[in-house]
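Attaching a single structure in structure tokens format; questions to follow.
Yeah, one chain of the complex is gone here, protein chain that is, but the others are all in their spots.
On to chain A.
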Amino acid sequence: MSMKMSLFAAICRQHMQLAWRGGQTVLAVSFLFIAVTLLPFGLGPELKLLRALAPGLLWVVLAIALLATLDRLFQADFEDGALDRLMLLPLPFEAAVLAKLLGHFLALVVPLLVSVPLAGLLLNIEGARVPLVLAAMACGAPALVLSGGIGAALAVSVRRGGLLTVLIAMPFYVPVLIFGAATARVALEGGVGIWPYLGVLAALSGAALLLAPWAIAAALRSALR
């Protein structure tokens, strides 16, 4: 049991190290800020407008930044044969997949979430909304990574499958974005408790956690055949 745990941790750590050394973490965070910088050019610099739109814009930017990281989730390992070796480990392949997803989450998504308050500052976000947005993102982001992983795994054997991954993953992002962006808005407007919204987001993440590892493992297995 403990050997399996340490294998799981090792796969997770390795994925994090590769993401960090390959500069992906820095690139992902830069991407988030580039997108945020482009927004006022498109929408105009008016602070009131940006303040009203900030929570929704942050969600969209987070989703796009996350989609942009997906193509390297499995593809490098698929090309250099590391995925084949993962299948040989005395660990269920689903668990190995989950370890990689956790590594991806820790190495790329957590830095993105940490950058969100600063990005919100650039969009003149209302201070009181920042914790709400962050809480919602923390609940919803696992679903984004897990369902994005399905897209990445299905397109893994396709060269330059980045856009295909985005196309496949996008429909799965719709519910998370809807409830995520609604959290900050509705909670502040109506004075309704934030918990039902966080609950729905967590439920989406939970459902993704139950389904995605199997779908991803099945997709990778069929690609490796």
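In the analysis below, contacts are C-beta pairs under 8 Å (C-beta built on N, C-alpha and C of every residue); 3 or more make two chains touch, one makes a residue touch a chain; residues count from 1.
Quick note on the criterion: contacts and distances are computed from a predicted model.
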Missing subunit (named according to UniProt) among the choices "Heme exporter protein C", "Outer membrane protein", "2-oxoacid:acceptor oxidoreductase subunit alpha" or "Branched-chain amino acid ABC transporter permease": "Heme exporter protein C"
Among A:57, A:70, A:83 or A:150, residue touching the chain not depicted: A:150
Contact with the hidden chain (one of A:117, A:175 or A:206): A:175
Candidate in contact with the missing chain, chosen from A:65, A:136 or A:219: A:219
Missing-chain contacts mapped onto chain A: 150-151, 154-155, 157-158, 161, 164, 167-168, 170-172, 174-175, 178-179, 182, 186, 204, 211, 215, 218-219, 222-223, 225
